[in-house]
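Okay, so here's the structure we're looking at.
Left out: one protein chain. Kept in place: all the others.
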Amino acid sequence: MGSSVAWAKRNSVFLWVAAVAIAFFIAVPPVQFVNALTLGAIYALIALGYTMVYGIVELINFAHGDVFMLGTFVSLSILIDVIGVTGPITNPIQLILMLVLILAVTMALMGAVGFLIEKLAYRPLRNAPKLAPLITAIGVSFILQNVVQLWKGPYKTTFPQFFPMDAALMLGNVRIGLINILVIVVALILMVALQLFITRSKTGRAMRATALDPTAAALMGVNIDATISRTFVIGAAIAGAGSVMFGLYLGITDFSIGFLAGLKAFTAAVVGGIGNTLGAALGAFTIGFTEVGATVAGFSRWKDAIVFILLVAFLTFRPNGILGSDSSDRA
Amino acid sequence: MREYLLRHRSLDIVIKLIGVAIVLPLLAATPIFGAFQPFNGWLTGFANAAIFVMLAIGLNIVVGKAGLLDLGFAAFFAIGAYTYAFGASAYSGNDIPFWLMLPIGAIVTAIFGVAIGAPTLRLRGDYLAIVTLGFGEIIPNVLLNSDKYTLGTNGISGLNRPELPIIGVFKSNEPWPWFILAVVLIGVIMIAADRISFSRIGRAWEAIREDELAAASNGINTVTFKLLAFAIGASTAGIAGAFLASKLSFVSPDQFKFSVSVTVLSMLVLGGIGNLWGAAIGAFLLYFVQSILLKQLNEGFKGVPVLGEIDFLQLQYLLFGLALVIMMLRRPGGLFPERRAARHRVGTAKE
Partner (left out) sequence: MTKKQPVLELKGVGRTFGGLVAVNSVDLEVAAGSITSIIGPNGAGKTTLFNVISGIYAPTKGNITLSGALLATPDHKTEREAFLWGAFAIAGIVIGAIAGLAIDAPAGLAGVGAIVSSGAILLAAVSRPAWYVRVCARLGIQRSARPNDVVFLGIARTFQNIRLFKEMSALENVMVGTHARTDVGLFDALLDTRRFRRTEKESESQALTLLQAVGLEDQANVAAKNLAYGDQRRLEVARALASTPKLLLLDEPAAGMNPAETAQMIELIKSIRDKFGVTVLLIEHDMRVVMGISEKIAVLDHGEKIAEGTPAEIRSNPRVIEAYLGRGAASGA
């Protein structure tokens, strides 16, 4: 009895993934399964920014969800005003070029926004009492929301869907939209790239070292300021990719999406294990499945509340998330 | 005199509030103020500002004294208001008098304060903030979606008004009773907040805020005291909610969005976290910046090239955001930082 519990604990990740996936396969039409994966992929792209920043400076970047929202508007502006996209692009080569272009530009711009936010609003407060950067983060979040509201108005804005939404693959008699495949593939590519970056590159090592012990890292010659800055930049850039995917997939955006999307992406990061990039991905897919599952079960009005309950439950019973250890602190 | 007032702080508060209650209407009657809006408009505005003053004082206890960053304070405000709606309206069929609804609302909201605070007990600052943020979102959401009981987005109207022997029922076009009631409520809340702060409870909160482990290691049951902070802060919002509900005679989920939580937090940050009068003044000032100054800027800049295009009212949250960031960077203590010098000195304890 004891040893199987221990085995279950050691392999909890795979059990978790398997359990959720199986539950889904059984309970839900395949098309919803694909939707859940797609939603999860988008959440993952946002969650990565939260988890990376928290891992390195132990700060919840409240403004991150609004950076994602800003990304949707920035990319749609570039598409409409600069490039002049109107409808779906059918030529595959042109399509791919456009995707690469808009992803690269948005990611670069959002990375720059991340850099500025860290430099202007967070870095001066790095040694301030913990309340200060939290309040500043809220301030930045509000600033972003209202700047966008002033720029593009408070109404829902359509995102130019230059990706053909009706293109699909048929797996047996299941219709899988190419857009879904695109979103999932882009997310996977970025996650893998990030993981490789963190494990193999010099900056990645610096990030991991700083997350574990900033003093020791500094003593080893790591430039802490630059490392933290780069973490913010990368997190924001990946969120920018999420913005483009969101825009293409849902076709619509408004200034207020950042708040809820951010909250859920943060929940994903916590569920998977904060500070852990694989955890962020895992948590994000869990949240995606939870939301779609709730909708399918008829509780779509309550899906936000359900995700939030998940957050509270994890923070209460398993604050280190699925991939985290079972540590306890009694004080 | 100063020594005497320092020792009799409650009296000090009463005197200051009476002063305010006399000065404000006098100011409102002057031509300068009359240029902005009529006298009655000012009086009503004062009463409305008072709601935010109450909220700010309540949030000051949670954030300023106990150090718990609550980003969803509007949830308590909503609970207080809807409790009133369920207790004293034609819709609910209940007719509990306003004066009884005040303590009832306070207690109900306090219970929710404990319920919402409980999951946050073992969480560090950031996590606590985000959980309270979540509650601040979810509770109005629940109120919106439970339209079988709460009439959802339409809200509940026709709420009862307070009634006094000689004056009769309070009316919306007679601002004086509301004004006086507001001042009295603020007085009660301020005295209560002040007395709790200058006691073993207040010291325990400060100890928790400074160093939770050391506080526990000195005998403080951090669980009970954190929950107490939530309960008391929430009860203040409950009172404010009852006042709002009866004054507008209407409640709806839209009145309790996240922007309300942030507004109250901004008022606190501006006025001075941890300082009772700072919170009150910050709330008062910011309310009028919001309701008067921004409108005036719109009027003033009409026709002016770039500035005339801007809708300053819409801008207000942008300005709040900027204010929050700038205050944290430049003057985190607020306009009136918590004055350590006026703390418990030797000889403060009365015989």
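Labels for the chains are A and B, by order of writing; each one numbers its residues from 1.
One rule holds in what follows: contacts are C-beta pairs under 8 Å (C-beta built on N, C-alpha and C of every residue); 3 or more make two chains touch, one makes a residue touch a chain.
These figures come from a predicted structure and were not determined experimentally.
*Asks:* Of B:D95, B:E163 or B:E210, which one is in contact with the hidden chain?
*Replies:* Within the whole complex, the residue contacting the unshown chain is B:E210.
*Asks:* Out of B:T109, B:T222, B:S266 or B:Q290, which residue would touch the omitted chain in the full complex?
*Replies:* Considering the complete complex, B:T222 is the one touching the chain left out.
*Asks:* With the missing chain put back, one of B:I104, B:V142 or B:A192 would touch it. Which one?
*Replies:* Selected residue, touching the omitted chain: B:A192.
*Asks:* For chain B, which positions touch the chain that isn't shown here?
*Replies:* Residues touching the hidden chain, for chain B, are 10, 114-115, 118, 121, 192, 195-196, 199-201, 203-204, 206-207, 210-211, 213-224, 227-228, 340, 343-351.
The rule is short, and it goes like this: only the chains that are shown with their structure count from here on.
*Asks:* Based only on mean CA positions, could you tell me how far chain A sits from chain B in angstrom?
*Replies:* Roughly 35 Å separates the two chain centres.
*Asks:* In the complex of these two chains, what residues of chain A are touching chain B?
*Replies:* By the definition above, chain A touches chain B via 54, 58-60, 62, 121, 124-125, 128-136, 138-147, 149-150, 259-260, 263, 266, 270, 301-302, 304-305, 308, 311-312, 315-316, 319, 329, 331.
*Asks:* Enumerate the contact residues on chain B facing chain A in the complex.
*Replies:* Chain B residues touching chain A: 63, 67, 69, 71, 119, 122-127, 129-131, 133-135, 137-138, 141-142, 145, 212-213, 216-217, 258, 262, 265, 269, 273, 310, 314-315, 317-318, 320-325, 328-329, 332.
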